[in-house]
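Note that one protein chain is taken out, while the other chains of the complex remain in position.
A, B and C label the chains in the order they appear, each numbered from 1.
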Amino acid sequence: MIVVLKKGTTKEQAEQLSLKLQDKYSVTVNSWYGELSTVLGLLGDTHKVDIDSVLAWDIVDNVKRVQEPYKKVNRAFHTENTIITLENGLKIGDGSLNIIAGPCSVEGEEQIIEIAKKVKQSGATMLRGGAFKPRTSPYAFQGLHADGIDLLLKAKAETGLPIVTEIMSAEHIDLFENVDIIQVGARNMQNFELLKRLGKLNKPILLKRGLANTIEETLMSAEYIMSEGNEQVILCERGIRTYETYTRNTLDLSAVAIFKKLSHLPVIVDPSHAAGIPWLIEPLSVASLGVGVDGLIIEVHNDPPHALSDGAQSITPEKFDATAKRIFAAKAALDAALK
Amino acid sequence: MIVVLKKGTTKEQAEQLSLKLQDKYSVTVNSWYGELSTVLGLLGDTHKVDIDSVLAWDIVDNVKRVQEPYKKVNRAFHTENTIITLENGLKIGDGSLNIIAGPCSVEGEEQIIEIAKKVKQSGATMLRGGAFKPRTSPYAFQGLHADGIDLLLKAKAETGLPIVTEIMSAEHIDLFENVDIIQVGARNMQNFELLKRLGKLNKPILLKRGLANTIEETLMSAEYIMSEGNEQVILCERGIRTYETYTRNTLDLSAVAIFKKLSHLPVIVDPSHAAGIPWLIEPLSVASLGVGVDGLIIEVHNDPPHALSDGAQSITPEKFDATAKRIFAAKAALDAALK
Amino acid sequence: MIVVLKKGTTKEQAEQLSLKLQDKYSVTVNSWYGELSTVLGLLGDTHKVDIDSVLAWDIVDNVKRVQEPYKKVNRAFHTENTIITLENGLKIGDGSLNIIAGPCSVEGEEQIIEIAKKVKQSGATMLRGGAFKPRTSPYAFQGLHADGIDLLLKAKAETGLPIVTEIMSAEHIDLFENVDIIQVGARNMQNFELLKRLGKLNKPILLKRGLANTIEETLMSAEYIMSEGNEQVILCERGIRTYETYTRNTLDLSAVAIFKKLSHLPVIVDPSHAAGIPWLIEPLSVASLGVGVDGLIIEVHNDPPHALSDGAQSITPEKFDATAKRIFAAKAALDAALK
Partner (left out) sequence: MIVVLKKGTTKEQAEQLSLKLQDKYSVTVNSWYGELSTVLGLLGDTHKVDIDSVLAWDIVDNVKRVQEPYKKVNRAFHTENTIITLENGLKIGDGSLNIIAGPCSVEGEEQIIEIAKKVKQSGATMLRGGAFKPRTSPYAFQGLHADGIDLLLKAKAETGLPIVTEIMSAEHIDLFENVDIIQVGARNMQNFELLKRLGKLNKPILLKRGLANTIEETLMSAEYIMSEGNEQVILCERGIRTYETYTRNTLDLSAVAIFKKLSHLPVIVDPSHAAGIPWLIEPLSVASLGVGVDGLIIEVHNDPPHALSDGAQSITPEKFDATAKRIFAAKAALDAALK
């Protein structure tokens, strides 16, 4: 970490700050006195240094990090890819492509079981479905809650597909006991109380990037979970908020490649929420293969117009079947061509 | 609400959709058959119509709202300003300017009481202080939790200043019983489970705009609280995330004027977090007066370099004293000039 | 186009506006009187209707377009793909993948000829090189200007590669007579005077999306060129400005698929500028194949550290050779798998 001091700072002031920093953070501080400014260099493990509190010194002009502020997540300290293995043996992060499919919301037993069977036939390896739904409007359907999870478990029993569903509050954590992967939605990516609680579980967490969160903030949220002991984190890029309004969000595929480079965690893409446009699901999925994605999460509903939430971005099981076939074909072709 | 159908839609298809919409949402639907497209107009109370589920119909090209999707918050249905009165008689939203001041985090009894006394002397009408702190890094100071709230209550007992502090999880709600105003931070603005719980209280809620949330989404989050029965909501503009990096966030003062126009709720501004730069607090505060702000929330720390969080954007009590004097002078001058 | 009138508008006022609109824009206007609002629907060719001037009527609440505001560019009126054929027979937009490679700036004869030969050997089909360089700082290297173009023409003579180079002012247009494709940079995407002048040429124009321009604005800039008669426009996605700072810009691959859907024009991607990170060039290029890109423009410099501009995002000819091989292999594999 580089601390640039203001013009006019005396050597004594610089030394006083150096001592404080050494003392407070157990780092070594090198000073370098220049003509226009004095610079302090902090050596050692600086990931706990609080930039704001350094900046609060009157003599400090600015502070620049050299090292990343995350550690558990950091590929520099954990070079091999993390591979997550589910109860049924399914692996995520081993180079294969997992497709997680299912409706935005679980709406009823028949619906979820029918969709589960169909997406399994089309090659999906996991079932998604919302039981707790974060909706912008309090008047929109909020999900079936505990009943929704029960229905997902029935669909799992019926098909063998592991299930992924979103948690919205730490208070509900017990309901998720038999869920295979717990999803943290974009709006809760910095719900730190929730992250800490999930960090105490021994269960994979699918962490969606917040709609206005940076790559680094996303990794810091993964660090929250991992720092509590749970090392099974899957990152998910689902589009970020930009000025462009044609698509609901702007899918940031660079982030996928960067997540894979900076961290050792599996990364999946959500092409349904990213664009909010059904016909873009296939091209964005194929594009995701190019940046090394480990999985896709795709909304499938047997009757999109009657979906109780997010019907607009869902595709039918028939459309999903054709889409999945092409995505898997593209995956196999690219793997062979680029091996 | 206007529903534009795709080219080639038949009259029968349009009528089928009209019937469904009338049935599902108890609205009246007018159809208008044009050369290039057919348009349906939904009349009546459309704030419960789920746009996504309308868009999911194959024949629908796009949907445009004409009415706002919020009701309780809407000035159209509640023309006078909401004025919130605290236990000690203090009013928010009555045309006066309230300054809420205090440290980012409560760090100890001496600290908080000293700051409380000083900011009161300088004209602050409420004390802020964080007990639960949302920090990007799990390694940063997370607040004193219950102890922090106890210390705030001591400072309140000592000075008579009502207290404002942030809640991060519904699980902690009992700890906030004697807090005067509960703050929902920007990162939790769409933590809908938390909003619903706060909606069941009879206590003012200070709702901060999320760092990438629109004006409408902010009003919808206020609607979440109000739709559960709690009508005491204060909105807070604290800067939004943009591409500009010189300031931490970009303060959106237009939003303040728009919040006041679209809703009847009091609106305050947080110039400390908006910019993250202490010298900008005064000019941004004075600017906020121009758009009709009801209050300001300003970070004050007796020893910014040793603050355990966000010292960089705090000012000292001495600096606050000078700043508050100038802000109140500007308020009085503008009120007189523009009455 | 849908014009929503304010509550309280009388039927007479609505009719007066209808007549004006019919008269001014030769459209048919249907009126629909609802309980809460009156809505006018404009039928016919509305792409010339100026939304701002409709909004300026006191009685107008808001205006929503139903049709796109562009015509020449619009696939609805020109269903087949535009294929551009260069002097040497090279085709752009015919389903093949063109790679345009070369240095950010032309720096000298030896440099540009050496790079041209090498990138040709690696499969590049065109040579790029900047003669006029838009640089944020007036103190940075601004390009060799006319001499730069001469050197590109020498490299073309030597290798047969068509050349692509950027124009920064209509005043220089004569210098571009023998250039194969004239590039309009992101910063000039809305330099409308320049666009109109280029519209009078009979030469392909490579139009880069502005760093904060929407998909629709980009299409409107293409419309500027086409409305003057030049129908040879190639669109280029090169990343947009967002809050994310890890990459220089955020590559918006959804935009590529959307450009191809809404317009009939060829679309290329610039992975070098999009990310500003050399190791991202390959994954982003492969990803671009997934959204149907017609070409890539990649910065190659024989000596990146000594490049006079943008060395940071360039790769060496050796690295380019390996990258191009993998991109072409991926293209062939995907074409076979997804045909």
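Methods note: a residue touches a chain if its C-beta (ideal position, glycine included) is under 8 Å from a C-beta of that chain, and two chains touch if they have at least 3 such contacts.
Because the structure is predicted, anything quoted here is derived from the model rather than measured.
Student: So which of C:164, C:194 or C:274 would be touching the chain we can't see?
Tutor: Counting the whole complex, the residue in contact with the absent chain is C:194.
Student: Of C:40, C:106 or C:220, which sits in contact with the chain we cannot see?
Tutor: In the full complex, the listed residue that touches the missing chain is C:220.
Student: For the chain that's not shown, point to the residue among C:26, C:53 or C:121 touching it.
Tutor: C:53
Student: Check each of C:170, C:322 or C:336 against the chain that is not shown and name the one that touches it.
Tutor: Selected residue, touching the omitted chain: C:170.
Student: What is the set of chain A residues that contact the non-displayed chain in the whole complex?
Tutor: Within chain A, the residues that touch the unshown chain are 2, 4, 28, 30, 32, 34-37, 39, 41, 43-44, 61-62, 64, 66-67, 212, 241-243, 245.
Student: Which positions on chain B touch the chain that was left off?
Tutor: Contact residues on chain B toward the absent chain are 212, 214-216, 240, 242-247, 250-255, 257-258, 261, 274-275, 279-280, 283-292, 326, 329-330, 332-334, 336-338.
Student: Touching the hidden chain in the full complex, which residues of chain C are there? Just list them.
Tutor: Output for chain C: 47-48, 50-53, 55-58, 69-70, 132, 134-142, 168-171, 187-188, 190-194, 196, 210-212, 217, 220, 223-224, 227-228, 241, 301, 304-314.
Note that in this section only the chains that are shown with their structure count from here on.
Student: Nearest whole angstrom, what separates the Cα centre of chain A from the Cα centre of chain B?
Tutor: Here chain A and chain B have centroids separated by 26 Å.
Student: Return the distance between the CA-based centres of chain A and chain C, expressed in whole Å.
Tutor: The answer is 31 Å.
Student: If you average the CA atoms of chain B and of chain C, how many Å lie between those two points?
Tutor: Computed value for the inter-centroid distance: 39 Å.
Student: Among the residues of chain B, which are close enough to touch at least two other chains?
Tutor: In chain B, the residues touching two or more other chains are 212, 241.
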